[in-house]
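Here you go, one structure.
Missing here is one protein chain; the remaining ones are kept as they sit in the complex.
Showing subunit A:
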């Protein structure tokens, strides 16, 4: 089989994988709220602080 069929198949498979990933992400509601995750992401590090003080106080 000519190499072009192999390449076309690979490129199509990659494209379809991304397409499926998109469909799944929409279905899981990733596009419902596009603001809160951006804020939530910034909390992560600071959350450790109150936890530490909790350990100390005990």
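Convention: contacts are C-beta pairs under 8 Å (C-beta built on N, C-alpha and C of every residue); 3 or more make two chains touch, one makes a residue touch a chain; residues count from 1.
Definition applied: contacts and distances are computed from a predicted model.
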item	value
Protein name, per the UniProt record, of whichever chain is missing from view ("NADH-quinone oxidoreductase subunit D", "Cu+-exporting ATPase", "YhcN/YlaJ family sporulation lipoprotein" or "Polyisoprenoid-binding protein")	"Cu+-exporting ATPase"
Residues belonging to subunit A that touch the chain removed from view	2, 4-5, 8, 11-12, 15, 18-19, 22-23, 26-27, 31-36, 39-40, 42-43, 46-47, 49-51, 53-54, 57
